[in-house]
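Comments concern the structure below.
A protein chain is absent from this complex, but the other protein chains hold their places.
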Amino acid sequence: MNFINDLLKIIGDFIAGIINSIFGFSPFLADLVTMGLAAVILCTFAALSFMGLTYVERKVVARIQDRVGPNQAGPLGLLQPIADGIKMFTKEDTTPAAADRWVYNLAPLVIAVFALTTYAVLPFAPDVVGTNLNVGVFYIIAVGSGSIVAIIMAGWGSNNKYALLGAFRTVAQLVGYEVPMLLNVLPVVMLAGSMSLVDIINQQTTLNGNPGIPFIVFFPLSALVFLISGIAETARSPFDLLEAESEIVAGFHVEYSGMKFALFFLGEYVNALAVAFVFSTLFLGGYAGPVLPPYIWLLLKAAAVFFVFMWLRGTLPRIRVDQMHNMNWKFFVPVSIVHLVVVMALLKLFVTNPAMAQANGGILVTPGVQAAILFTASMLILIGSLMIAARRARIMRLQEEAVLEQRRAENIAAVSA
Amino acid sequence: MTIHQVLFIVIALAILGAAIFVVTTSNLFRAALMMILTFFGVAGLFVLLDIGLFAVAQVLIYIGAISILVIFAVMLTRGMQGMVPRNSQAVAAAVVAGIIFFVLLLLFGPLRTTIDVARWPIVSLFARNVSPRDVGGVEWIPPGQPIPAVPETYIADFGRALVDLNQYLLPFLLIAFLVDVVLAGAIFIARQRRPAEVIEDRQRQAEEAAEEAEAMRRAGMTPDVAALPEGAVASTAEH
Partner (left out) sequence: MRTDFAFVGVMLVTAALLMGVTLVAASLLRPKKPSKAKLETYECGMETVGDTWVQFRVQYYILALVFVLFDIEAILLFPIAVAFNSLTFFAVANVILFIVVLLIALLYAWRKGALDWE
């Protein structure tokens, strides 16, 4: 059982051992080769999961919409990703004469590289992690801002009005939803007392006398807002405003085709999968779980989160630009801030650590009670804010209707006069 | 040379090259992109200094936010493409920047340990009894001495220092107020300027159209070609 549980680590140690014995003359070179190999493996994993996900997503969305999905290439259409790959490789691809060649050609590379770099800090099993940065969560969000730069590069480099408009729309969306994302990671960091993803997972296991409660129980509101912001950050449906064909054809990548387009696509999927992984790590306990080996648990959790993404994509219509901005700035951000303040106060009032309770005061409770208190507060804020928002929306709708009614009356008066 | 020194030289050269490109190019957008590269280089320097938190914050704030702000500001200016923006005060700016750099080098740089600049007539007014640490700088470590390691808990230490009354609590709270003022000012300017800008823009467009029509007439073209929107005229002229 141990062998299966630590399978990834055993394989990794085995390969590292071989490399160390080959490059025994220089520890520096051995380290470099080991890291390079690990990086190649991570990139390959990301690229392969991208290929798999395109197929799975098309099948699942097709099922939701009562279609069959890809079924021609191979049994059940399983060879579809390979067919797509061949097509992307051999498709002619033009650089528009008006484009800024350097910027235009670099943009897909930049987006793919930044998307892949996210995987450097994801823990897949105990001791199986690219690098355990002590700023892990922070790093993931920061790397995400690299794709913003790539999108602006693509939009401007194409020298096309649609591309530029699409890029600006996308950037306004991405930077906007970064705020609730940051604000909702904060409660997790506060409770875990660390930004390292490994530490955050350890806090959710029964290791070192931790209670073993996943953070989603402590912060359901944060989890919800983080998930939705994550979908918006990766610009997936229903937040795929950049792809609004009827308005701006395909947004910032309208001039791209062939492999360059494929890299944009890869960036999008790899980022979405990274969000699924990060969500499982922050709120669902990452690789922690009974019976099954840790990496299987992580994959299961991430797959479940990604299924929610696909489900939403297959079900919801695309939202409007103003709705998207309103939802972020007038709902998510204020609610997250209020939630943050409440969490801060509650975490100081109800402490689980006896030493802290003695030093700073506060009521000593068990982790279970703390979780229950935070859960209740979170839910109250969520329900309250939803009720306020619904009321405001109703008032605004009534006002709009009143204005329309008045206009209609004026029209009738004008016609009859 | 250690690997850190090699990396430092590579990153420093990249920063310098990109910075020179930023101030010399006439393409505003490319200048902004190169500025992003310099920011990225600075993040690399922070990593070499062993403070990952600042490196990541540098990427998040400067690449993810400030440069986006700069690019949006560039895009707000209309009709910059035909123009070649030139800085008429380039030499003066270079001289001032050089002087500031020299002063900083004297106050906080390696020369500080060999020449006691703190005793110089004017400098003494500012630098008397002030160690670099007091003004947010770092102590210069003489060559050959080991560089003290950054403690493992530096993130939590920094967090505690931010809310410690004896350390950075006041600046921390001032940031919040500063940010409020900045936002209020920006909203005020954007709101007030809008109608004026529109009028100015319309005036300029009318003037341009008049000039174009004049040029067309001089070239002996029929007036109804000149009546087309300017873009259409330009594109037919290209083909």
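Just a few scattered comments:
Here the chain labels run A and B in written order, and each chain numbers its own residues starting at 1.
Throughout what follows, a contact is a pair of C-beta atoms (placed from the backbone, for glycine too) under 8 Å apart; a residue touches a chain by one contact, two chains touch by 3 or more.
Remember, it's a predicted structure, so these values are computed and weren't measured experimentally.
Considering the full assembly, A:A98 is the residue among A:I82, A:A98, A:V369 or A:I383 that touches the omitted chain.
Summary of contacts with the chain left out: across A:G24, A:G74, A:G361 or A:G384, the touching residue is A:G361. The residue from B:M35, B:A55 or B:M216 that touches the chain not shown here is B:A55.
What subunit B contributes to its contact with the hidden chain is residues 4, 47-48, 50, 52-53, 55, 57, 60-61, 64-66, 68-69, 72-73, 75-81, 150, 152, 155-160, 162-165, 169, 172-173, 175-177, 179-180, 182-184, 186-187, 190-191, 193-194, 201, 229-232, 234-235. Subunit A meets the missing chain through residues 31-32, 35-36, 38-40, 42-43, 47, 88-98, 108-109, 112-113, 116-117, 119-121, 130-134, 138-139, 158-162, 164-165, 168, 172, 175-176, 178-179, 182-183, 186, 189-190, 193-195, 249, 254-255, 258-260, 263, 321-322, 325-326, 329-330, 333-334, 337-338, 340-341, 344-345, 347-348, 353, 356, 360-361.
Note that only the chains that are shown with their structure count from here on.
Inter-chain centre distance (subunit A to subunit B, centres taken as mean C-alpha positions): 30 Å. Taken together, the subunit A residues at the contact with subunit B in this complex read 28, 100, 103, 133-135, 138-139, 141-146, 148-149, 152-153, 156, 168, 171, 175, 178, 193, 195. Listing the residues of subunit B that touch subunit A in their complex gives 3, 29-30, 33, 36, 52-53, 56-57, 59-60, 63-65, 67-68, 71-72, 75, 152, 155-156.
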